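For this view, one protein chain was removed and the others were kept in their places.
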Amino acid sequence: MSKLTLSAAEKIVDTALAKGGELGLKSLTVAVLDAGGHLVALKRQDGSSILRPQVASGKAYGAIAVGAGSRWLDENAKTRPHFVQALNGVAGGAIVPVPGGVLIRAGEGGEILGAVGISGDTSDNDEACAVAGIEAAGFSADRG
Amino acid sequence: MSKLTLSAAEKIVDTALAKGGELGLKSLTVAVLDAGGHLVALKRQDGSSILRPQVASGKAYGAIAVGAGSRWLDENAKTRPHFVQALNGVAGGAIVPVPGGVLIRAGEGGEILGAVGISGDTSDNDEACAVAGIEAAGFSADRG
Amino acid sequence: MSKLTLSAAEKIVDTALAKGGELGLKSLTVAVLDAGGHLVALKRQDGSSILRPQVASGKAYGAIAVGAGSRWLDENAKTRPHFVQALNGVAGGAIVPVPGGVLIRAGEGGEILGAVGISGDTSDNDEACAVAGIEAAGFSADRG
Partner (left out) sequence: MSKLTLSAAEKIVDTALAKGGELGLKSLTVAVLDAGGHLVALKRQDGSSILRPQVASGKAYGAIAVGAGSRWLDENAKTRPHFVQALNGVAGGAIVPVPGGVLIRAGEGGEILGAVGISGDTSDNDEACAVAGIEAAGFSADRG
């Protein structure tokens, strides 16, 4: 697939939520952003807390902002905290630099079409659900 | 219905989008917020412009903020502009005071469970789709 | 053309500035944004005042935000001021709702690839230069 339509975004969200259910995870919030960092689809499961939409979107936005999955941001936040703090300064605080924000690429190493951000369980589990959704929709997942 | 679950919110969003298609409207963005003003579900159709998520959410948020559909805010913006500007002051600019933000009530005059906000076509058409979604999910719609 | 590359953006900027020189306009600032509202290229001519980059970008951003040239925003600002004020509320004040922000479309009525914003002379003259740049690069200009 080379285009992120609403239909593809819905497939990503629904697959990610199904994956969470399958793995017995806590309630999740899943956000899909386009290549410009703008929301295409979001679902917050019953019991998922009130700030999750911003957290999920912030992981996805961070990934798109720097062109790398949010795991890359998490690593940089540890080794170069002043850099990631500054990124958030110019981003108006919109970036959540922990795993769970995964780039949607047209193919392995291909064009960035958007990103998925998930929040609710551990960052690693959030990320696994994002990857499942992206791959089910026929895209390539880039964790960073 | 007396509770706004994700499942009910999805029903609202999908019915509203179907209504837009039926009426031949422009691409829409539909947001459903819970009683606390927090996003539960959002879909942005292909071709719906990048600020629509904020506009749709801003109509719904405004409705919940004052406990009246955003049509009420639109009227007040004309007769008492300083009041609506001040509302947006305390709301950090999050309110979009034009029709298309409709309260989700448990029944006629019942408890407020959340709100739907729609943006993309004329404000009146946006509102009609919101009402269709709310009623299809078994709730009562309050336009303000 | 169906893609807004840096090379195409440079063509737009340079043609717009040449047009301004040809018409004997004041010093201009020209900004080209992609479909997500992010800067691709900007040039500020000698003597163009210090806020022009934000003004030019704000015209282009407003156009992309609502999917219409900024002339449409200018008209709405007169007939529905509370709506345009609210748009700027959810946009963090990033929109400049006067003519001079012109959508770059892949063809007549085609996909939005970005926008050009110009500031420095009258809004009408700014707009004329934007149109000249867009057309010279093989795209279709949408004034709103």
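Worth a mention:
Lettered A, B and C in written order, each chain numbered from 1.
Here, a residue touches a chain if its C-beta (ideal position, glycine included) is under 8 Å from a C-beta of that chain, and two chains touch if they have at least 3 such contacts.
Quantities reported herein were computed from a predicted structural model and do not represent experimental measurements.
Within the entire complex, contacts from the absent chain reach the displayed chains A, C. The chain that is not drawn here is touched, among residues C:Ala16, C:Ala41 or C:Val96, by C:Ala41. The hidden chain makes contact, of the residues C:Gly20, C:Pro53 or C:Gly67, with C:Pro53.
Only one of A:Leu4, A:Leu17, A:Val32 or A:Ala65 touches the absent chain when the whole complex is considered: A:Ala65.
Although one chain is not drawn, its touching partners on chain A can still be listed: residues 35-37, 64-67, 80-83, 85-92, 112. Contact residues of chain C toward the unshown chain are 5-6, 10, 36, 38-46, 50-51, 53.
The working rule: only the chains that are shown with their structure count from here on.
Homomeric contact chain A/chain C: same residue numbering on both sides for over half of the interface positions.
Shared interface positions of chain B, i.e. residues touching 2 or more other chains, are given as 50.
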